[in-house]
Each structure stands twice: as C-alpha cells, then as structure tokens.
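Here the structure comes first, spelled out in structure tokens, and everything after it is commentary.
One protein chain is absent from this view; the other protein chains keep their places.
In order of appearance the chains are A, B and C, and numbering begins at 1 in each one.
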Amino acid sequence: MGDFSFAYSIWIPLIPFFTFILLGLAGHILKPRLAGIIGTTALGVIFVMSLYTAYQYFFVYGMVDGVYQKIIAYNTTWLQFTDTLHIHMGVILDPISVMMLVVVTTVSFMVHLYSIGYMHGELGFERFFAFLSLFSFAMLGLVVATNIFQMYIFWELVGVSSYLLIGFYYQKPSAVAASKKAFIVTRFADLGFLIGILILSYITGTFDFITITDPNGAAIHQGSGTAFLGLSVMTWAVLLIFIGGAGKSAMFPLHIWLPDAMEGPTPVSALIHAATMVVAGVYLVARLFPVYYFSAPEALHVIAYVGGFTSLFAAVIACTQLDIKRILAFSTLSQIGYMMLALGVSGWGDHEGVGFMAGNFHLFTHAMFKALLFLGSGAIIHAVHSNYMNEMGGLRKYLPITHLTFLIACLTIAGIPPFSGFFSKDEILVAAYHHDKVLFFVEYFVAGLTAFYMFRLYFSVFWGKEPHYHHKPHEAPATMTIPLIFLALASIFTGFIPFTELVTTDGVPFHAHIDWGIALPSIGIGVLGILGAMVMYRRETNLPEKMAANLKYLYRWSYNKFYIDEVYLFITKKIIFRYISRPVAWFDRHMVDGAMNGMAGLTNLISFKIRGFQSGQVQKYAFVFVTGALALALVFIYLWTN
Amino acid sequence: MRIEDFLLMRHEILLTLVTVILLVLEIFLHDDRKQVIRHWAIVLMTLVTVAGFLSLPEGTLFGGMYQTSQLHQLMKNILNIGALVVFIQGAKWLNLEANRNKVSEFYLLILCTLIGMNFMVSSGDFLMFYLGLELATIPIAAMAAFDKLSNKSSEAGIKLILSSALSSGIMLYGISMVYGTTGSIYFEQVSQLYAGSSLQVLAFIFFFTGMAFKISMVPFHLWTADVYEGAPVNVTSYLSVVSKGAALFIFSIILVTAFRFISPLWQNVIWVISVLTMTIGNLFAIRQNNLKRFLAFSSISQAGFILLGVIAGTQLGMATVVYYVLVYIFSNLGAFGVVAAVSNATGGKENMDDYVGFYRTNPKLALTMMLAMFSLAGIPPVAGFFGKFFLFLAVAEQGYYWLLTIAVLNTIISLYYYLLIVKAMFLTKSEDAIGRFRSDNYTRLGLAICIAGMVIVGFASPIFDYIKSLSFGL
Amino acid sequence: MLYGIRLEYFLILATLMFFVGIYGFLTRRNLITMLMSVELILNAVNIQFVAFNRYLFPDKLEGHFFSLIVVAVAAAEAAVAIAIIINIYRHFTSINVEDVDEMKY
Partner (left out) sequence: MDFLSYFIIVPLLTVLGIIVSRNDKQAKWTAAIGMSIQLVLAAVLVFRYLAERKAGNMAEFLFYHDYLWFPALNIRYTVGVDGISVAMVALTSLVIFTGIFASWEVKFQFREFFATLILLATGVFGFFICTDLFTMFLFYELAVLPMYLLIGIWGSGPKEYSAMKLTLMLMGGSALLLVGLIGLYFHSAPDGGPYTFNFIEISKVQIPIQMQYFLFPMTFVGFGILGALFPLHTWSPDGHSSAPTAVSMLHAGVLMKLGGYGCFRVAMFLMPEAAHDLSWIFLILTTISVVYGAFGAIMQKDLKYINAYSSVSHCGLVLFALLMMNETAINGAIMQMVSHGIMTALFFALIGMIYGRTHTRIIDEMGGLMRVIPFLAVAYVIAGLASLGLPGFSGFVAEMTVFVGSWQNTGTFYRVATVIACASIVITAVYILRVVGILLQGPVREPWYHQFTDATWYERISVGFLIAGIAGIGIAPLWLSNMITNSLGPIMDRLNMISFIH
C-alpha cells in the first residue's frame, strides 16, 4: 500500500453532507437554479474522487501479494457501548465498497444533472436537491461502513431520504401514502436487522466487519451451537440481518413498498429505487458473505430461494402492468432477485465463488441500465405527462435520443450481447447451474420473461398506435439527454470490465470464460421474448387480449400483484389498527384510567354513605361517643389482658 | 413557698393581670369608647407574648400540682402567639355594628380560656389538669354562642357544652378509677403504680376519651363540625388551633409521664384512632361546602396526623408534635383569617362557591389562602411540609411503617380537598365573584404574621432544633 | 368501717348512677333533663372519689378535694349551659334537643 493514504476518501460522503446542510438551511434563500448547480457540482466532485479512488485502489495500491486488501482509510470512535462494542465511523475500502462508490456516485451525479432539467420549475426545487444530497451522503456512508452498526445507521438514513423523496410531492395523498408505506415496511424489516445485529455483536463481541468476516478469525465461528428451531445462533443472526436486507431490497414478501415508491419524482426512482438503495440488501449480504458461507449455509439457501422466487414473481407481475414506472419497478425487483440468488448460490474462492462475483457484477451493470431505463421513462413522462402505457405510442419519432438509449437499455436487460447485461446475467446463470438446477431453470425462464415485458414496454411506448396527444411531445433538454447518453454508453461497455479480476470472494483475482453452453440458450430465450413482444405489441393487434383471456386467472392475479397489498392492508388496517390499537386505546381510557377514576369515585361514595353519622343530633353524637369509648375499652381490655 | 416562686407562674399571672385590666376598662370606659379595648387587648397581649419568651427557671409549685419547664413555657408561648393572632384577627369583626357592645366579652373569655390552658399545660396532677381543662372549655361554649342573634351560634353553644359535659364526666370517671387503683393523682406517682390491670386499662380509655373529645379524634369528634360551623369565625379559629393545641400538648405530656409504663397500650389505641381520625376526617371534608365546616373536618384529619408524633412517644415525637402545632397555628389561622376577612366584608359569605374567581378580585387574600392550604396539605416550601415530614419521621423511627403508609395515602385525599379551594379561587371563572375590597390594618397584620410564620418556621431550622432540645419522651 | 358498708357497694352505686346518667343523657329529649343526667354522672364520679379516698387511702385527701372541685365546676358548667339553653329557647321556641339540628352532614 505504500505511503499512499486513502484518508481523503472520508470527504466522499462528507461533501454531500455539507451540501445537504447548506441547501437545507439556506436553500430557500438561494435561487433554485443555483441550488441545483451547487448540488450537482458537489456530486461531480465526488464522482471524480470515486473514480480516482477506484483507480488507485484497483490498479495501484489495493492489491498486496496478489490479494485485494481491506483498507480502513479512516476510522473514528462515534459511540462506545461497552468495552468491546464501539461504533466507529469510518471508511473501508475493499473491492465491493469501491465498486459501490463508483456506482453510487456515477448514478447520483447523472441523476443530479438530469434533475436540473426534469425538476425545472417545480415547487421545492432546492429541497429536492437537498434531499438528493442527503441521500447521496447516506448511501455513501452505508457503502463505506467499516462496521455493521455504521451500516445500520446509514441504512436508516437512506431509508428516511427515500421516505422524504418519495413523499416529495407531499400534497398528493398517494405520494404521502407511498412514502409512509415504504418507510414502515423497511422499518419493519430493519427491526429484524437490528435484532440480528444485537445477536451477531453479542456472540462475536464486535461490530467490526473485518473481524467478523475474517474466515480464519475466531469471531466467525462463534455461535455455531444449535439454538432455536434447529438452527444455530449465527444462522438466526444472519437470517434476521437478511430480513433487513430483504426489506430494503424489496424481496418477497417485503416488496410491496417498491412499486408504490414510484410516486416519487422519476429521477428519485432511478437513483434510489433502481440503482442504489434497493441494492443495499445485496450489498449487505455481500459484505457479510463469509459469515453466511462459513457459519450459516442454511441462510444462504434461504437467500437463494427468496431471490429466485422474487425474480420470478416480479417478472410475472411486470408482464401485465400498465404504468411504465411500475413495470420498471417490478423489473427491478426481479433483477435484484437475480443478484440475491447469485449470492445465495455462490461458493468460496476462485470459480466456486463466481456467484458472488456475478451478483456484484450484475449489481453494477443493473445500476447503469436500470438508471437509464428510469431516466428514459422520465423523459417519456416529461413529454407525455402520463405514466400509463395505453396513453402512449409511436413516440420514437418525437423522442429520438430517448428512444435510442431506451432501446439500448432494453437490449441490455434482455441479455443480448454485447451489452453489459448479457455478461453479468450469464455469470449468474452459470453459478446457478452449477449449484442448483431448479433455480437455474427458474432464472432461465425469467430471463425470457424479462425480455418479453421489457420489449412489451418498449414497443407499446415507442411503436404501436399513436394516441391523441394534447400537445406534441418533444425531446427533453440537454441536461436530461446527456445523462441518458452517458448511461447508455455505460450500459454498452461496462460488460467488458473484467470483474473476476476485481471483485471476488477472497480478494484473489481469477479468470473466467464465457460458458457458451449456457450463454447461447439464454440469448435464445431472450430473443424469443423480444420476438413475442414484437408480435404482440409492435402493431396494434388483439393478441394481448386473447392471451389475457386465455390465462384469465393468472392475468388477473398478476395484474393485481397477487393481492399481496390487500393482505398487508388487512393486517395493518384490520389487525393492528382495529384489533390491537383501538382496544389498547379503549382499555387505557376505560380500564386503566377507569380504575384511577374509580378509586376517586369510591372515595366519594364512601364519603357520601357515611355522612349519616354527622346527623346534627347531639344525642346521637353522644351515643357514638359512649359506644366508641366502651368498644375501645372492651377491645383493649381483651387484647391487653391476653 | 416564697413569693418569688410565683414567678414560675408568670404566664398565668400576666394573663390574669391583663384580664383584670380589661375588666377595669370595661367597667370604666364610656360605651362610645369601648372600641379602645381592642387596641388595649392587642397591645397587652403582645406584651404578654413577648414577656413569655424571657428566660425563666424551671420548677414545681403547690407540691407538684403545678410544674413548669422550658418546654412548658414554650408550649404556653405558642398558645400565646395563637391567641394574639386571634386577637388581632378579631379586631375587625368586633368593630362590626352587631358586636360593638360585646368587645370586651370576647377578649375576656379568650383570656380566661387561655389561662385555663396554661394551667392545664403546666399541670402536674389530674386535679390541676381537670381545672385547667374546664376553665378552657366552659368559656368557649359561651363564646360559641357569642352571636346572640344567630340560630346556629346558639346551637353550636349547646352542642359544645353538652358534649363537653358528657365527655368530662366520662373522663372524670376514668380519673377516679386512676385514683382508686393508684391512690394518687400526681402524674409522677401514678406512673409508678400503673401496671395495667383491667381496671386501669378501662380507666385509661375513659381518660383518653376525654382528651379525644378535646382533640376531636374520631369517633369522639362529632361535635366539632357543628360547633365550628355555628360559632363565629374568630371563635372557630381559636377553637381549632389554640384549644386543640393546648389539649395536644398536655395529652402528649400525660402520656409520657403518667402512663409511661403502659406505652404499648396507648400506642396501639392511638394507632387505631389516628387511622380513623385521618381517614374519616378526610372523607367528610371532601364533601363540604361551608368553609368553616370544611376546615373543621380538615382540622380533624390534621389531628390524626399530629397523633403520629404522639404515638412515637419519643423526644423526637414530642418535638414534632409541638412543632407541628406551631406550624398548624399559623396555617389554620391564615386560612381562618381569610375566611373571617371575607365574611366580615361580605356579610357572612362562607361557602366555597362564594370563593369562585376570588383571585381575580382579591389576589393577595387568595394567595394567602393558597399558602395556608398548601401548608395544611404539607406542600413545600411552606412550613406544613416540614411539619408533616417530621411527624412522619417520628412515627417511622419507631417502625410504624404501615401506619406511615396509611398516613401518606391520606395526605393525598387531603390534598384533593385543599386543592378544591385553590381550584375555586384560581381556576374556575365566575361572573359574580366576591367584589374587590380592602382589608383593615389589623386583618393585614394578622395575615402577615401567619404568612411569615408559614414561611419562616419551615426554613428556619433553629426553631425546630430548639424545640427538639427541650422535648422529652419515654 | 362505716357500719359495715363495703367499698363495693359504693362502687356499684356509682357505676349505676354513671350509667343511669348516660342513659338519661342519651334518651331524654329535654335539654334541662340532659343537663341533670350530666349531674348524675358527675355525682357518680364524686361518690367514687370519696369512696376510694375513704376506704383505700384514708391518710390522703385528694379524692375529697377532687370531688369538691368537681361540684364547683359542675355548677359553673350548668350555669353556662342554662344560659345557652335560654338562648336556644329564644331561637327555637323549644328546648327539645331534637329540634336543635340545623347543622348536619
């Protein structure tokens, strides 16, 4: 590592933090445009810093003795719980964190830039940039967390920035409801995360990632005894932590908040709900991967199956939705499912660990193309003022740049070479194939579905029948198209990054070749999906209706997202509100408080009942007097003489 | 017996002197100038009170019938202070048209009872005690019936005199048995011979009821409310503090002298009685509307609390009793002073409902009343807090934790009704509140003394230390 | 001693008088009669004092003194009481104790 110091990297999260403070306190004084420029510039600066860090790390100082080191670039004690449990605030640099730095700053920078155009003239423009800065700060802090508690802290912070941004249009009830839902669902998952942290830190005696995840260390082997329901303590710990990850990454059944989160402005969806925050769960699992692998393989299975199921489930839903952002949201779910699955099926070291590499790889490429898709959809919405596919069509003429970049993104996600999605998805399929055939076939099928629903979207929007537009759609301004182009280029070329050389389970690079035996069929099913979509949606036909009629129940269930929302609604509205909260409130007012008031009432009652003694008759007084004297005398003579 | 020995009786002699002077004035002054007696009485009483604090030797007189020590003198001084405040507070009332021709009667009767109380406190045997007691009681009956034109006043008088006659009869019956079983009426000798045969227990209980009547312990309290309500305010205030205080003083002295060796008996008896007294007093007080009647029940429950110090029977116990009586005098006279001022200014408004919105019109009086209520309830920073706390300490020192618990729970009920008055004065809004009025200087002086007492007696620790150093116990 | 009358007889007499007095106090409605009942009680006490003194402690005099003073005090008490009763009669035009209950509860 030499005498090079990465300590400057602490400024990568801190710069957006100060931007946030500045915009938050003084935002309403500044001109909106200036606020936007300040925010964007700050992100630009850290974008460059991240790239520089990545370069320094991967190619200059990061590798020592053929192994990528975990470098603590900065660390300071923030809070001490016990003698051993301290929360530090610091920066860890290792392959995945550096990769994430690049992802986050890239997408964030692009989104900032895009937002200057997209949000132009909106009420609360400066507020929007303040929130974006806050989010960037939180996400970067999460990424560089040196310990699990720091991660939890920033985990919560990204949660709240997500809440704030989803609810950006706070006067719109649906946005408010969606933001609330997002926060509460993830909060619920975080409860699992928190308890998981408590268990993990208790058995390992530290929060520190490096200590916990050291495969040769003592910490990782703690808590292997069976504890509860046949699983070890460590398994429980990491499973609970995974619940946190699943909440943030919207894994089934905690996915319900993500589609609703599309109520937020589109750049937000691109940044938070596609590229960065939602993959935090993946990042978390990747971060703790050694623990999962060595101490809790059962948990890893769970992750794999949850990932696999979610990807299928979401893909099926995506096929029937009409709101383009929701389609993308479900697509995001599906893709994150892929990543989770990849981690779940991964082994350790070299080729065994290809799943780990592939998960991260897909995370990287997905961030680029999904951000692109969202920003593209933003451009579409900007032009059409609608989210609904059936109110669009034939837009390729009006939005040439958007059209082109969108097409690239669709091809990428469909896994068509040479676009980046092909490479990363292929690696995942390889890993799945070697690990679990069932999951492989599920993912294989999902790959086809993905191609289908993406191109259904593509064809419906850009081709198909042109509806009547109130005013002619026009291409977005340069601030919006530049990010599109940049991300399109990224989608095309990032596939060629040799990830196996950079991000591996044990930090040791290895070489991998494309396994054409798996790659070709996957290209094949991708193409099949595209063709299917083309047949059904390129021109106006009645095929979709026929399909829907034939698969009536599946269609209806899929369209209604398998009624999961209704189940949640039932649980919250009926059970929690009606059957817990209201009775509690009632109980408190009437039983507990009633008891207190009852005591007072009883005192008054007694007071009323005994008033007869004070009859006003002096002879009755005398009678009480004499009786009292005699009674006292008798009682005490009796007591005294015994 | 030398003539100087009579100096030991300085309190009584001075009071008698004042009585004589006032009598002479009453005889020689022209009817139009009778009002001057008020000033005379107050000035003379002040002199007597101050003179009481001059140091004096301890000793006994009349072969032990009369005894005096610094503690006795202190008790008498406390009573004098109480009486002085009553004198001052009564000045305005006596200036009213209806009472103009009865000015000296009020002061003379009070002075007589005060002499009786002083003798009672200093008594060394049951005879002197009985004499003092009757001297302190019979004139009060006359005072209760002071207001000749009022039904209630004469009703109060008859109730008091009949009840007290009965109670003194029963008490005398007890004393006669004490005499019969021990052959002595001197406290010191009685205590030696009092072992606790059944007859002696009976004798004690009968004696006890007599005291219980004076202190208005439950169930011997029933006269209290009616008499307090019926009697004129100033008489009630005197009755509730000075008369009760004197009885408490001698009661605790007799218990630790004459009945020293049957302390477990009387401790148990008073345990029961004090619980009853606190609780029943509180329960009745909750529902009262007439302030005098309300204060009557409040004073009953206060007596229950004071009994805690008596039960302890220790030096600390007696000190806390004396201290609390001192505090109680200021607090209760503060309350009665306000009631009297309002009653005089409004022509007899004495109900709690009349006090609604009182703070808006007469803030100073309302604040005084509030302080008095807080002091009675035992809320800092006023002296009542210290008084109650020390009483509780005294009883807990002897390990009566359950009694203590019952007592503290009772303070909550009492707090409730004291706050009712505060509520009426401060919280509730009213259109027809008592109008703004100016009090005369005597009323102000009286209330100022009470406020000063409530504040100073608590914080000035030397007072308690002094009392403690003089006290004695079992 | 005293021609063979034993102390117990005096005590029984005193006790009877005492309780008769109390009974009278509790049951007679006339205020004057009630006052008389009190006198009975006090006289019972006096008898007891004198008897105790004479029989048990013949060398002392406290009992005698006590009874003398009780008699004196009883007179004073009665004087005040009757004055008040007169006043009561003015107000209530009755000396029935049951009529005198304006204040209660």
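Miscellaneous remarks
Simple rule for what comes next: a residue touches a chain if its C-beta (ideal position, glycine included) is under 8 Å from a C-beta of that chain, and two chains touch if they have at least 3 such contacts.
Because the structure is predicted, anything quoted here is derived from the model rather than measured.
In the full complex, the chain left out of view touches A, B. One of B:Glu58, B:Asp353 or B:Glu397 touches the chain omitted from the figure, and that residue is B:Glu397. The chain not shown here is touched by just one of B:Leu149, B:Leu409 or B:Ile456, and that residue is B:Leu409.
Among A:Glu156, A:Glu427 or A:Glu443, only A:Glu156 touches the chain left out of the display. Although one chain is not displayed, its contacts with chain B can still be listed: residues 316, 319, 374, 379-381, 385, 389-390, 392-393, 396-397, 401, 404-405, 408-409, 411-412, 415-416, 419, 422-423, 426-428, 461, 464-465, 468-469. Chain A meets the missing chain through residues 28, 77-82, 85, 149, 152-154, 156-157, 160, 163, 167, 170-173, 176-177, 179-180, 183-184, 187-188, 190-191, 194-195, 198-199, 201-202, 576-577, 580-582, 584-585, 588, 592-593, 595-597, 600.
In the analysis below, only the chains that are shown with their structure count from here on.
Between chain B and chain C the centroid-to-centroid distance comes to 27 Å (mean Cα coordinates, whole Å).
Computed centre separation for the pair chain A/chain C is 97 angstrom, with centres defined by C-alpha atoms. Each of the following residues of chain B touches two or more other chains: 158-159, 162, 166, 170, 225-226, 287. Of all residues in chain C, those touching 2 or more other chains are 22, 25, 34, 97, 100-105, listed in ascending order.
Those residues of chain B that touch chain C in the shared complex are 125-127, 130-131, 134, 138-139, 141-142, 145, 148, 151-152, 154-159, 161-162, 165-166, 168-170, 172-173, 175-177, 179-180, 183-185, 225-226, 229-230, 287, 293. Residues 14, 18, 21-22, 25, 31, 34-35, 38, 41-42, 44-45, 48-49, 52-53, 56-57, 60, 62-63, 65-66, 69-70, 73, 76-77, 80-81, 83-85, 87-88, 90-92, 97, 100-105 of chain C are the ones touching chain B in the complex.
Residue ranges on chain B touching chain A, taken from their complex, read 158-159, 162-163, 166-167, 170, 196, 198, 201-202, 205-206, 208-209, 213, 219-220, 222-223, 225-226, 265, 268-269, 272-273, 280, 283-284, 286-287, 413, 416.
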